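My questions all concern the structure below.
Shown here: the complex without one of its protein chains, the others still in place.
Showing chain A:
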């Protein structure tokens, strides 16, 4: 507790002060989007003909669509012609030692408990040869390839494993799925590809963190994870450290495919730039994430801790196609200042004896708006489908909003679906209890909020759970009083 208190004291203000690193030697193309740009992206990435055709098809479809407006978010119109669709690979400025790095950034790393070497890697400091994180990553890669796990960038996969990419890309999130998925399909620049062969239990948490060429996975990420029969993988996305990203719009697509008795656990800790206190700037995070339990006894579990981004628009979903499959969704969404989050999940029950569980915790502070939007559908053939959903909202302050929009659609008589939601503020008695024991108001709120979110935090891999807890505390600074 003491350590946490120090941490809170140290950072009196919750500003995102990390100066952006100036890039040298950027390889960019002009602003705007047209077929030429897509051809150029495809060419730069040396993609095969079928990939380009796929992209162009998606683009043609995207042109026919209009931006959706149903989400409970407000933002000025996005000018899609004002975006640079290819700006990689960038060479970051090499710094000689950590002393040259913004001290504020270092302090955040310290708070998050990131090791010195990782700090260097993240800030772009040239790392020494012995403890080179690249070599760490390489050794991990070797270990993985020994057991047949393919873990590389999607661009690499297109080159090296075209048959897998061809088969599964767009099979869960078709290019026609929605506006942002279509856009992503047309212009995605990079992302992760992960293939776990039959019967393999992946020995470590896979993460973009360890992937060498993950440094600039770009604003239109595409991730594809395939778990073959009886395999298991736990994947951690994004960054536990604050990502320095100047892109306004992120439209990523993530697809998960789980075969018979396979299990995929996908965890996200997202702490992108949320904009300043007045609500200027910040990332628009419009993501389509979906998994399919294609065969019997498969399981997909989403866990997300969302504390960043100016706008989050994200519904990690599971299609429970096989019999006896399981879908899970655990979410903590914290919004402060002018942040807006419209997030939730979809559980589509198609197979027999399918089960799903939704636990969503929304915390709103400042003048933020936090919405849960979810769908549970039990189709006609989903005999004995079972769902339990719980959505709790906590309001810290009288200028924020918490909203719940659940959709429940049941089409057979054996399904049991339950939804429960509550909204409240922190109990005076809980606060009083803490204050009486000498805990200051801010730390007391942090303590209570962490307790509120515990059910979800427990689902995260251990080391990330600790970081996520701290992230939550950092995001919360300045929201009490």
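Methods note: a contact is a pair of C-beta atoms (placed from the backbone, for glycine too) under 8 Å apart; a residue touches a chain by one contact, two chains touch by 3 or more; residues count from 1.
Note that in this section contacts and distances are computed from a predicted model.
Per its UniProt entry, the chain excluded from the display bears the name "Fe-S cluster assembly protein SufD", taken from "Sulfurtransferase", "Phosphoribosylformylglycinamidine synthase subunit PurQ", "Fe-S cluster assembly protein SufD" or "succinate dehydrogenase".
Remark: the omitted chain is touched by one listed residue; of A:201, A:399 or A:435 this is A:399. From the options A:74, A:201, A:380 or A:435, the residue with contact to the unseen chain in the full assembly is A:380. Residues of chain A in touch with the missing chain: 70, 378, 380, 393, 395-425.
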